[in-house]
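Step one of this worksheet: look at the structure below.
For this view, one protein chain was removed and the others were kept in their places.
First chain written, first letter: the chains are A, B and C, and each begins at residue 1.
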Amino acid sequence: MRAIVYHGPKDVRVDSVPDPALREETDVVLRVTRTAICGSDLHVWHGAGLGASGFTLGHEFVGVVLDVGRAVQTVKRGDRVLACCTVGCGACGACRRGLLSGCTRFQAGPAGNVFGFSHELPGGQAEAVRVPYADANLFAIPSALDDEQALFLTDILPTGALGAELAEVSPGDTVVVFGCGPVGTFAQRAAQLRGAARVIAVDLDEERLAGARSRGCETVRGGEDAAARLLETTRGGADCVIEAVGRPELVQQALFVARPGGRIAVIGVILQAFEILWPLAFAKNLSLRTGLVNPQTQIPKLMPLIEQGRLDPTEIITHRLPLDDGARAYEIFAHHRDHVLKVVLSP
Amino acid sequence: MRAIVYHGPKDVRVDSVPDPALREETDVVLRVTRTAICGSDLHVWHGAGLGASGFTLGHEFVGVVLDVGRAVQTVKRGDRVLACCTVGCGACGACRRGLLSGCTRFQAGPAGNVFGFSHELPGGQAEAVRVPYADANLFAIPSALDDEQALFLTDILPTGALGAELAEVSPGDTVVVFGCGPVGTFAQRAAQLRGAARVIAVDLDEERLAGARSRGCETVRGGEDAAARLLETTRGGADCVIEAVGRPELVQQALFVARPGGRIAVIGVILQAFEILWPLAFAKNLSLRTGLVNPQTQIPKLMPLIEQGRLDPTEIITHRLPLDDGARAYEIFAHHRDHVLKVVLSP
Amino acid sequence: MRAIVYHGPKDVRVDSVPDPALREETDVVLRVTRTAICGSDLHVWHGAGLGASGFTLGHEFVGVVLDVGRAVQTVKRGDRVLACCTVGCGACGACRRGLLSGCTRFQAGPAGNVFGFSHELPGGQAEAVRVPYADANLFAIPSALDDEQALFLTDILPTGALGAELAEVSPGDTVVVFGCGPVGTFAQRAAQLRGAARVIAVDLDEERLAGARSRGCETVRGGEDAAARLLETTRGGADCVIEAVGRPELVQQALFVARPGGRIAVIGVILQAFEILWPLAFAKNLSLRTGLVNPQTQIPKLMPLIEQGRLDPTEIITHRLPLDDGARAYEIFAHHRDHVLKVVLSP
Partner (left out) sequence: MRAIVYHGPKDVRVDSVPDPALREETDVVLRVTRTAICGSDLHVWHGAGLGASGFTLGHEFVGVVLDVGRAVQTVKRGDRVLACCTVGCGACGACRRGLLSGCTRFQAGPAGNVFGFSHELPGGQAEAVRVPYADANLFAIPSALDDEQALFLTDILPTGALGAELAEVSPGDTVVVFGCGPVGTFAQRAAQLRGAARVIAVDLDEERLAGARSRGCETVRGGEDAAARLLETTRGGADCVIEAVGRPELVQQALFVARPGGRIAVIGVILQAFEILWPLAFAKNLSLRTGLVNPQTQIPKLMPLIEQGRLDPTEIITHRLPLDDGARAYEIFAHHRDHVLKVVLSP
């Protein structure tokens, strides 16, 4: 089958690779119908030093069930399903707590239990993909939703919702969201859905800020003086701050921008240690939370909102390309070309 | 001054009564600028047997500070303020917990700590009113809000929000609201604000149902078979049910309509014992909550939503009358005349 | 094999019945090593009108895995395990929310998803028993715990813990527990564990009250005037009230005894409608919660407490009998003979 394969920094190619097959009785194999490129795929593309190449990328994908392991209870051949980006067994202590990313029975290696970061758990930017522990990690797509409406439930829509949840956004809150990319956009939407009075979007890109304004956000241009302007417009600080970019300096700004008793959620991926201005956190009684999304816990809440038209996740799609254009799609997305926000691929 | 005074069942009159004056150092006297009639005032109007007459009605009012006790810290003469319908000292254990209605230091008698139900705490359907413990019970009205936008923060907007809070409405939930009157309308709005995927409004009045639909709700006509239709449309039960009418039979319907693990909030006022189908509650692991609103805890969350235009409480006003038309206003409201939803009076 | 079979009101017998066998791939068959009689078994014994006879009783049992369905992932032949009294598939929406008793895929009939109430889900007061959806409903017993230490994790220890959880017992709270039977005892322990300042146990049986005092509770003798004495000793009401008997009049007393803002949990089984003094609940802003236990959600919290010696569930065992004495055991338990608190049977 055809698949987007990592060959080295800034070198991904659409190759022919062996078809996936069931390995365990709890597996399912899907024929992929839509897949997308995520900001975290770019960590691989840039050569994040995972120490291997030759694996298939991609952790955002939906498809149709091709083959079903004997122990699988909840799906059957032909079902339209979405797969959670983070995989767990569903039955261990961590999984029962909703933390499948910390599963103690299924561990795909140092890159974690996310599709498309290693040979252990090849990704879904391909014509087909094997999904372990299907009962825990697949969700049926209601017939009322098309594939693109369901696609972002695999990762970034739950990630945005996780940001609003970790920041405990409540009715009447003022919420600052750093970042107007796909995840930031969904964090803004999630904050609105939870009743925020004000959602203030921050970005360096004027066009993305305009997009945020069109979605009912206020905007502040990013940069070194953003914190000062945010403190002013919030008259002393925001109830909630969501970092959806993945930069240490924005965590720092978040510490400045949060009001006393404020809650900071960091859903941007930061893969390095950094210096933190702890005395600010102490003097202001702040809470800081971060982590990988577990879509399994968010999907039951988000799916009905899409079905009822209260969320339209397809609003972020700017590019639709065939899977065979995968290499070019990565180029566009990595270099922010053509006003790209999100690229969807069709195998 | 002029005030609406209770003379007996179905007999309220606009009388001249003595001007209110400061009694304690923690008091404030307000000149009332707007006041409204609440559904619970109708309990008095119908002669709920409070055992007295001659007191001034009304617990929904805003105004301007006329006179300030020496111990008052937070308001000064001339400030535009709203008064919470439920009054507490603000400093006892119950008040510190946010339950000013259970204040252990200020107790206005058997009718409770609500304005306008007794001689102990005369109401605000008048040209002026004394407010005890002003620091705990008054809130400044921001200059961006006019009196009518602030008026319903005194009681029914927080009551609607309390319904959604007690029912723990969360993103993606399906919420049934019994009642499309003023409180029901605000409960529906509060449910939407908290991210409900579906809000299903129930009422006997077709016109009120049409109003609910225009606000984005689904509707089901009330009556004996409403529960069956609600179970069908919710495919097995609602996550949350809010009773905003005040009828035992609707609590019973709520027990049928809630899904296993569902949450029921009863914000309608029920002043009688009734038979409850407990086995339903047990078999379905339900939670039932009820109580008087404490606007003090809700206002900080609701005020910014009005300021930002995310809530427009004036949408329920159908009638604006002078205070001197108070008797007629009660007639209109009690008999549902002229498509009335809410009556506002100007002294 | 031998099993305790229901023949009619007050008529249970130890019969020879066919050995259980795997029926679905997700099943496990256990050899039962210890089983207990629960207060809710007495509803059957008294002839609760379930409309059938000839089924095996019992929903509290531990054992050793005899036979394992192909799809079972988490246990293997020879494992020592406990089975949750309430059974769910573990994968549907309700189960993922922790409400296995409301499972939408496994439904054992009108008696609910509890072992030993019907032919659909025969019980474990037997030499062996079939457990459906083993991955969701079995828990391994750590080698440090003997069977009796694990036995009450199947139902009544989690039920007591559920009472404290639904009543939201928090550090410093005053907690009234109606009932000093097995479930009441565990509710008292759970309240202590959550940091209650005072646990006040209520019962009609002086001996059981003495037992409660020996466990660090205060006690009040039950009866019509109990509410008055509880209000006095709590100086105005308890933060939390747990009903662990199952009588409507105790729910009524709970409404009197709860303080404003108090939380009432009803874990006693009440199988009838009754009149509720709603105005009390409204005037005091009470919350009422009830429901079947889902041990699956409680066990991960309770198991370590037993392992660390902070809970010793065997404290309630007063009688240990062979399974063959099952009929006599029911007599003893039903008639409160021999100072019985809890009977354990060994097949």
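Convention: contacts are C-beta pairs under 8 Å (C-beta built on N, C-alpha and C of every residue); 3 or more make two chains touch, one makes a residue touch a chain.
On a predicted model such as this, the values are computed, not experimentally measured, just so you know.
The residue touching the chain not shown here, chosen from C:Gly47, C:Gly223, C:Pro300 or C:Pro322, is C:Pro300. The omitted chain makes contact with just one of the residues A:Cys89, A:Val176, A:Cys240 or A:Leu286: A:Leu286. Note on the undisplayed chain: of the listed residues C:Val129, C:Leu145 or C:Ala161, the one touching it is C:Ala161. Although one chain is not shown, part of chain A still touches it, namely residues 94, 97, 99, 101-102, 104, 112, 166, 236, 248, 251, 259-261, 266, 269-279, 281-292.
By the touch criterion stated above, the residues of chain C touching the omitted chain are 161, 170-174, 190, 193-195, 197-198, 300-305, 307-308, 310. Counting over the whole complex, chain B has residues 25-26, 70-74, 89-93, 96-97, 135-136, 296, 300 touching the chain that is not drawn.
Keep in mind that, in the parts below, only the chains that are shown with their structure count from here on.
Here the chain pair with the top count of touching C-beta pairs is B-C. Residues of chain A in contact with two or more other chains: 300.
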